[in-house]
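What follows is an incomplete set of chains from the complex, kept in their original frame.
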Amino acid sequence: MAASAAERGSKAWSDIAQKNAVAGFVDTLLRGTGQVMFQNNPLTGLLFLIGIFYNSRLLGVAALIGLVSSTATAMILRVDQLLIRAGLFGFNGILVGIGLAFFLEFAPYLIVYMVVGAAVSTVVMAALANLLGPWDMPALTAPFVLTTWILLFALYQLEVIRPTELIAPAIPDPAAQIQTLLRPLPEGTAGGGLSVVNLAHAFFRGIGEVMFEDNLVTGLIFLVAILINSRIAAAMAAMGSAVGAVVALLLGADGSFTYHGLYGFNPVLCAIAICGTFFVATWKSALYALLAVATGTVAFASISVLLAPIGMPALTAPFVLVTWLFLLPKAAFAVLRPVALADVTSPENIRKRFLGARSERPQSA
Amino acid sequence: MAASAAERGSKAWSDIAQKNAVAGFVDTLLRGTGQVMFQNNPLTGLLFLIGIFYNSRLLGVAALIGLVSSTATAMILRVDQLLIRAGLFGFNGILVGIGLAFFLEFAPYLIVYMVVGAAVSTVVMAALANLLGPWDMPALTAPFVLTTWILLFALYQLEVIRPTELIAPAIPDPAAQIQTLLRPLPEGTAGGGLSVVNLAHAFFRGIGEVMFEDNLVTGLIFLVAILINSRIAAAMAAMGSAVGAVVALLLGADGSFTYHGLYGFNPVLCAIAICGTFFVATWKSALYALLAVATGTVAFASISVLLAPIGMPALTAPFVLVTWLFLLPKAAFAVLRPVALADVTSPENIRKRFLGARSERPQSA
């Protein structure tokens, strides 16, 4: 019944968004927010925003600045209206906004940096869409990663862009001891170990960190937001965060990093993308996503190491790299069923369409 | 009248170059030089060479070695004659020659390194031309960047290749103070500040540095050389250097770097490429080029930081990266009009052809 009420509400909102220009713009922004995790659903996007503001008003405002700037830039440059309305020019901008607010000291001129940066992410999105066209491959969050890297790396050369203490360049040390105890803070003495509470933090923060939200409750809100749109996507998000944390613990990754969800957010995105969105959700694609999740967990460590000498964050580059590698084989793996970009809807609809069509013929009833 | 005399002279030279093989080869070399800034014009190329020799005979000789080697290699490998004649296998070679002479201690065997390096740049040019073919995208100076990086990075492992003191590897320091005062030398006490003289240095050296010429007069000669072929390209070169310097000053970049034009040369190339050469010159593409110029300025800082741990120069990689990203959207931005590679001539001719054709139909007569 609740679902049915939600559906009616969703239908009513769609009608309003169709007719009213302001509502249409708000709808575009909300879908852009939902698209960060492949959910083309304004209610999911709204809950994402609520989750961000619950954790930090600063990050919430930064998110809105980036979201509006990248979307407005796409309108000014007159991109295909349908693509804009699906939120495809919002999800990179929102991440640029939050990412800059997360890694840089706040200052009023940072707003200008965010606005311009999010605008550039729209150019990069259109560039990558064209570049990947021949393979019918999605740009994922590569525009966010590329744009934010350009904007962040520069800070050592620019006096007015000041980093937070999260930026700490260093040559890696092969003999360094890694603190593998799962716990809140590297130097903290209390609360260590594999407790249920600590594991819950790792799990939910892993989902929250997709948008830089290091907060258990925000992670929970994000998971509910995905669930509203797709049970399969929510299950995959949960699998990604859980398996990412387990793989990190098994390989002896830093316990504090795992606690704060840093080994979770890339796997979350890998799992949603691979099982359900760009391959039809089946048990086989779920196992394939599991392999991608394990690879994405290791790739987070790798890309972090690669950027360590300049002290820069991996962002969602591990997700982009691993998901591209796992999607590119397409039809070469006969056990998997790739979905054309034009056919991407919710995992449930995709499943119905592909597997329904397949089962109709042999079983025909 | 002067222009008309120049046109007649240009016509006479073309006739000679068509008939005489030696003159044809010289014409090819001069066009190759002009192509460094997208000017397929032998007189522009000649003035570029004069500008280089005005600043440094060593760099001038290195330029000629690289230019002849890459062009001759294209002939030996029997590349399409029309492409060679347009200078497309000269502009990367000339930059390889100057780049190696600029960053490496001179020694006789360096000539062999230059000759072979410039020859390799011709292979890389043909490789990238084929790679970018499906998108009808230009290789820009990527062959120069890639080849020179391979040749320079290696120096730490090769005893006979010795760097100048410009190569200084270091881990970046987030807390480092940046000297933002616009002035000639980092340690100099006199001549600092935002004086007209210092700004003129930043502006003209920014154009000169496209070919590693840290010299106000050479920058002026380069600008005149471009102007001879295209007023739009010259205006864009000027805009690129000026805006690059202003953005660098606003963001608090190192004042000495800005003074020496290091924040100018990538934006210069971005601006010429985007407004007039690969998009039809309009007010909209000029504004779009402005965004690219700002991005290219920040990207120079970024790529410099990325290479800081090995102490290597960004070269024109910021230009290549940003221009590729800004050109790739092509027709996805309805406010811009992309130019097919086969249709690239001077910005004025492109404008006439595209906008003339467009206005003929609706307005007719």
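Which chain is which? They are A and B, in the order written, and residues in each are numbered from 1.
Following the convention adopted for this analysis, contacts are C-beta pairs under 8 Å (C-beta built on N, C-alpha and C of every residue); 3 or more make two chains touch, one makes a residue touch a chain.
Just so it is clear, the structure is predicted and the values come from calculations on it, not from any experiment.
Undergrad: How many subunits, all of the same sequence, make up the entire complex in this structure file, 2 of them being shown?
TA: 3
Just so we're on the same page, only the chains that are shown with their structure count from here on.
Undergrad: Calculate how many whole Å lie between the centre of subunit A and the centre of subunit B, each centre taken as the average of the chain's C-alpha atoms.
TA: Whole-Å distance between the two chain centres: 37.
Undergrad: So in the complex, the part of subunit B that touches subunit A is made up of which residues?
TA: Counting only subunit B, the residues touching subunit A are 134-135, 171-174, 176-178, 180, 250-254, 257, 288, 291, 294-295, 298-299, 301-306, 308-309, 324-330, 332-336.
Undergrad: Please output the residues of subunit A touching subunit B within their complex, sorted ascending.
TA: So the residues of subunit A touching subunit B come out as 76-80, 116, 119-120, 123-124, 126-131, 134, 146, 149-161, 163, 167-171, 309-311.
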